[in-house]
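I have placed the structure first, in the form of structure tokens, so that the comments after it can refer back to it.
The complex appears here without one of its protein chains, the remainder shown in place.
Then we have subunit A:
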Amino acid sequence: MSETAEHTGHHIDVKEFHPRAQAAIHNPKIRKNFRSAMDGLMSKRKTAFEGWDLETLRDLGANVRLRALANLPDLLEQLEKKLTENGIRVHWAVDGDEACRIVRDICKARDAKTVIKGKSMVSEEMELNHYLEEQGIEALESDLGEYIVQLADETPSHIIMPAIHKNTGEISQLLHDKTGTDLSNDVEYLTASARQQLREKFMNADVGVSGVNFAVAETGTLCLVENEGNGRMTTTVPKCHIAVTGIEKVVPSMEDVSALLALLTRSATGQHITTYFNMISGPRKAEELDGPEEVHLVLVDNGRSSIYQDDELLDTLRCIRCGACMNHCPVYTRVGGHAYGTTYPGPIGKILMPHLIGLDEGRHLPSASSLCGACGEVCPVKIPIPDLLVRLRQESVDGDKLHPAKVRGHGAKRSSMEAMIWKGWAWMHASPGIYRFGTGAASKFRALQPSKAGAWTDYRTAPKLAAKTLHQRMKERGQ
């Protein structure tokens, strides 16, 4: 995996999008793995929504999320109150570092040496594994895809299917090298061997760390969606369970969950529902015989409250992390998840990451799109992703008088040369005489027009200027 090996670990340079995308495009294996996986996911999604009034359902999804966001601070307080009543301890973190420290402190207080993890994109965002290792605490991923990615010392290339960039042969070799599993192309065998290894780890882990799909304020319930059962293991077997989640994940009631769940699994993998829908509302009670003694929830802001300030950008926070936008994205399908170099790849990454890392760091993200609109059309909560991309593009060149830029790191792509050219362009188009003179001159000297225009003409023929301008031809026709 040379093409990704150099971009793994925790220090991916987001700014290097172009060379990585180039490398991925010329890598037939990446192209094939992603193309076939995404084709499969797109058709499964379509089948799963057959018989549904999908537009109305998506409207409901969008409204449920908007309603929750409109009451966000109140809901968070209600959630905290209810969880506390239920015996779950709530912590707040302004950024990923603080969230990491909270997890560490809980671990240290229990003298924990090993942490087993269920899938959590927020913990990826926090780079929790890396942090815990530095603190001398072993953090092991238990979702099979995440486990594979961790063994390879890589990062997930898809938010739902982390190891989608690897094929069976590579995974077998990896398991062989790192865990001594026999080489085999039998997926069942490889899975069974991982099950055995991870069961030992579950039994011995001191703490389980998981993400949260929905946090319900009314009942104080943390909901987790999964197929493997590792999430249930993580939240049940160790004596202490720590859930980490973004502050936007709260919804008022279980009824809201029923709508979002119907959309989430069908949009993500084309499943009507996942194998397990796990609802946790408290630690083990005195009379219970299993379950964790302690349950914690860490509410992570990490840039979300800044997104919340702006009426348009706020829509980003509706996201339920289904991944449908990447599955349908022509760019993602061709370059794969690692090319982006960000925790969240694909369209959602392009609108979310600039807030988390700054628009200077992430300046290539909003432009890594053809604005075809597929993402916006499939998004189960109707996030207008293309509009947000355009907005972020404007911000990256510093907006204009009517729309002053706000996002951290804005203006990073602004070039004074480009600004001057556009100013000149505007001036020329606003002055008829100069416009006619300009276009007339361009037509006259069209022979001098270069046939190469940078990367644009690598795969295209440059358009030739017409011999006569439109104005001239209209004049000749006497109109």
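Keep in mind that, in the parts below, a contact is a pair of C-beta atoms (placed from the backbone, for glycine too) under 8 Å apart; a residue touches a chain by one contact, two chains touch by 3 or more; residues count from 1.
Note that in this section contacts and distances are computed from a predicted model.
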From the options "Monosaccharide-transporting ATPase", "Lactate utilization protein", "Cytochrome P450" or "Protein-glutamate O-methyltransferase CheR", the chain left out of the display has the UniProt protein name "Lactate utilization protein"
From the list A:Glu77, A:Asp105, A:Asp153 or A:Asp182, pick the residue that touches the absent chain.
A:Glu77
Taking the full complex into account, find the residue in A:Arg67, A:Lys81 or A:Arg446 that is in contact with the omitted chain.
A:Arg67
Which one touches the absent chain: A:Glu287, A:Asp400 or A:Glu476?
A:Glu287
Identify the residue among A:Leu128, A:Ile148, A:Ile320 or A:Ala405 that touches the chain left out of the display.
A:Ile148
In the full complex, which residues of subunit A touch the absent chain?
33, 36-37, 40, 52-53, 56-57, 60, 62-64, 66-67, 69-73, 76-77, 86, 92-94, 98, 142-145, 148, 161-164, 166-168, 171, 187-188, 190-192, 194-195, 198-199, 203, 218-221, 227-230, 232-233, 236-237, 247, 253-256, 258-259, 261-262, 269, 271-285, 287-291, 299, 301, 305-306, 308-311, 314
